[in-house]
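What you see is the complex with one protein chain gone and the rest in place.
So, chain A:
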Amino acid sequence: MSTNKVIHALYNDDDILMDAVKKVKGEHHHIEEVYTPFPVHGLDKALGLAPTRLAITAFLYGITGTSIAIWLTWYTMIADWPQDIGGKPSFTWYENMPAFVPILFELTVFFAAHLMVITFYMRSRIWPFKEAENPDPRTTDDHFLMEIPVHDNEEDLKALLETTGAVEIKVVDKH
């Protein structure tokens, strides 16, 4: 089937790319992927990508970290072996709470940061020894690539992309 075919349109300027994306979207073509050497502000909005929920996960991880820190300080310092260390009040957790705040804070940040990064890796499918998915090495340097799947409309698409200022257009068989 021809659905394995995609068009790769290359651009050498992010402003031209943005206009091209808007134009292609305006013609109601689906854009499979855009490869850029650096973040292009507003590209996600132009592509209509849903906003990330990574910040929400980070907030939840942070709360988890706080809870674990509270449990840790309470269990070790108050419940398990409440010693008198330098006159600090170990009768209840909240009496000695100020001494625990640095730990609460650090564990909150630790959990929020690390778990969010791991979430990011998992959701983005990045790991060591992962095979790079780069259709054209120039996109890591100075070119921008837009990938559009072809559904028996190869000539239309080519004609459209010609008008958007693409420096190179090629039809590729995807395996």
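Just so it is clear, contacts are C-beta pairs under 8 Å (C-beta built on N, C-alpha and C of every residue); 3 or more make two chains touch, one makes a residue touch a chain; residues count from 1.
Everything below uses one rule, namely that contacts and distances are computed from a predicted model.
Within the choices "Phenylacetate-CoA oxygenase subunit PaaI", "Multisubunit sodium/proton antiporter, MrpF subunit (TC 2.A.63.1)", "Quinol:cytochrome c oxidoreductase quinone-binding subunit 2" or "Type I-C CRISPR-associated protein Cas7/Csd2", the name that UniProt assigns to the complex's undisplayed chain is "Quinol:cytochrome c oxidoreductase quinone-binding subunit 2".
Of the listed positions A:I16, A:M97, A:L115 or A:V172, the one in contact with the omitted chain in the full complex is A:M97. Touch with the chain omitted from the figure is made, among A:K45, A:H114, A:H151 or A:K174, by A:K45. Interface residues of chain A with the unshown chain, by the touch rule above, are 18, 41-42, 45-46, 51, 55, 59, 84, 87, 89, 91-92, 94-95, 97-99, 101.
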